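Only one protein chain is missing; all other protein chains are in place.
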Amino acid sequence: MTTPLLSVRNLTKHFARTRGLFGGGGDTVRAVDGISFDVFPGETLALVGESGCGKTTTGRAILRLIEPDSGEVMFDGHNVLTLAAEPLRQLRRKMQIVFQDPYSSLNPRMTIGAIVREGLIIHRIAEGAEADKRVGQLLEEVGLRGDYVGMYPHEFSGGQRQRVGIARALSVEPKFIVCDEPVSALDVSVQAQVLNLLQDLQRDRGLAYLFIAHDLSVVEHIADRVAVMYLGRIVESADGAALYREPLMPYTQALLSAVPVPEPGAKRERIVLRGDAPSNSMPKMGCVFHPRCHDPARDAECAKILPPLEEKSPGHVAACIKRPPVRNSA
Amino acid sequence: MFADLVAGTRRLWAGLPLGARVSLVVLAILYALALAAPAVAPYLPSQQLDIVALKDQAPSWAHPFGTDRFSRDLLTRVLYGARVSLSVATLAVLMSAMVGTAYGLVAVTAGGVVDSVMMRLLDAMLAIPRVLLLIALLALWNPVPLPALVAVLGLTGWFDVSRLVRAEALSLRERDFVVAARSLGTGTVRLMLRHLLPNVLVPVIVFTTLGVANIIALEAGLSFIGVGVHEPVPSWGTLFFDGTEAFVGTWWAALFPGMAIITTVLCFNILGDALRRVLDPRHFRSA
Partner (left out) sequence: MTGPLLSIENLRTYFYTDAGVARAVDGVSLQVSQGETVGLVGESGCGKTVTALSILRLIASPGRIEPDSRIVFEGKDLLQLGPEEIRRVRGNRIAMIFQEPMTALNPVFTVGDQVAEVARVHDGATRREAWKRAVEMLDRVGIPSADERARDYPHQMSGGMRQRVVIAMALMMRPALVIADEPTTALDVTIQAQILELLRDLQRTFGMSLLLITHDMGVVAETASRVVVMYGGEVVEQAPVDRIFASPHHPYTEGLLAAMPRLGSARDRLLTIPGTVPPPTEWPSGCRFRDRCSYAWERATEHPALSEIAPGHVSRCHLAQEPQRRLQPHEPLAAGRGAP
């Protein structure tokens, strides 16, 4: 059993949503409400959920791009949340991020060469001609041509810009990258290119990924393990194959069945959830999902008891009181 | 790097509508004339030529703008006036732009309490009517030396830029590329200079062009009421003041300085508007 590269415990982040003229009477939006997970070296953990579930906030919180309210984030033996400014800056080399929107993730006034070079300069990895060489190599590694260095982001397509963002992340030689919906804004054929690239890079450089996404079909290809988030909590987590084969949480089942399948006439049991996701600011009573739950086993208990996240079968945890937990047998 | 600048300038020119191009050329000529005034002007500004024969002469070939009651050639005075008016206005606005941008950026970067305090201070300063303040200050400090005038104008005009810059910078700060820079470990100063500043420049550039127009008019107004530039230094304002004193008989003395002011203000306004349109969408729009 290897030690995890990243270990998150009880991470919490609430946002105050102020009402009224002077900010009185505000609700708190519990964007991330006490989640825990591990990421091992060289593997991909996918964090899946719909908008508002807190996955993006989680990704940024573990890198301390947003300051979490409480919890613990251990990365490579360091406690990220308590590091001082300088050691944090150095640690930043090892943990990087790739963003969702190719149109706002690159500084429009910098050439892509300068964008990729910045990390090298800040961390004094290389300078001058040596830096130029590395920038060229990085661009080629992500499938762009070295002579693109003098061009500006607006001259490139979405897919190409994503590659620049990836090159930028790679420039400081990280061990771990948070991929925040890196392909959601791209066309299908371009998605495939970028996903393949990410997989190749992982293999060649031994990278670990926290892959944040809302599209379960994309995630199946790239993830070793999958965690499903709903309203700020992890509600299910398992090995990739196990989750797809046997989703335990009614929410996960609904998510899977909602993915449109490119097979006309495929009559599937489509689970269509009723209603919308309620806002994260309502006080939690019982299972957060129960108002929309379609599972036949749902009953009054679900409204009262907050289901703990427990192991239902080896390596597979879920938060549902209607699924029997694994018996602690000898 | 240099090639970039050339290419960028060419693109800029290509994007400007005709009116703006004309304005730019006119302004370039005015500035050039102002710079070269000593070489170009036929006489000296304080030179009193033939006190009797050349007093209050209407425009003629020898004196295209006429002469004033002190027998001074007005074309010369207008040219020298250009030097004063244009340099005062340009320097004052540049000062405003720099101070305002710096203030706004520092407030945003510092954030939290510092930002709030800085902004409340700014609000307080904005509440004071600028023109009245200027009049009061300059009336007390009479006669005011030119550098001091520039400083006073500059230091009272930066408030709007500051708010503008702060608003831009606030929204910029949330953009992914700034977060990306932070994730790379970029320090605060570099973040401010490399990422925020270049992207807030566009509104500042527009402000600068429109600002010069304002200050020209303002300086003219102040000089007109006697608190700006002083005799014998010619500025368009003082020239205009002189010219209106006996307007009926010597219309040329007010007309030419007045036209100089109007032309400059108009050109800067047209250019500023066009720049606002050309600079923004070009960079942020994409495929």
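Each chain carries a letter (A and B) given by its place in the written order, and its residues are counted from 1.
As a working rule, a residue touches a chain if its C-beta (ideal position, glycine included) is under 8 Å from a C-beta of that chain, and two chains touch if they have at least 3 such contacts.
Quantities reported herein were computed from a predicted structural model and do not represent experimental measurements.
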item	value
Chain not shown: contacting residue from A:Glu130, A:Asp187 or A:Glu246	A:Asp187
From A:Ala167, A:Leu255 or A:Cys293, residue that would touch the chain that is not displayed	A:Leu255
From A:Arg89, A:Arg109, A:Arg134 or A:His214, residue that would touch the chain that is not displayed	A:His214
Missing-partner contacts on subunit A, residue numbers	50-51, 143-145, 157-160, 163, 187-193, 195-197, 199, 214-218, 220-221, 244, 254-266, 270, 272-273, 275-277
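Keep this in mind: only the chains that are shown with their structure count from here on.
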item	value
Gap in Å, rounded to a whole number, between the CA centres of subunit B and subunit A	50
Touching residues (chain side subunit B, partner subunit A) in the complex	4, 175-177, 179-187, 190, 194-195, 198-199, 283-287
List of subunit A residues in touch with subunit B within their complex	60, 63, 65, 89-90, 92-93, 96-97, 99-101, 103-110, 118-119, 122-123, 150, 153-154, 157-158, 165, 168, 172
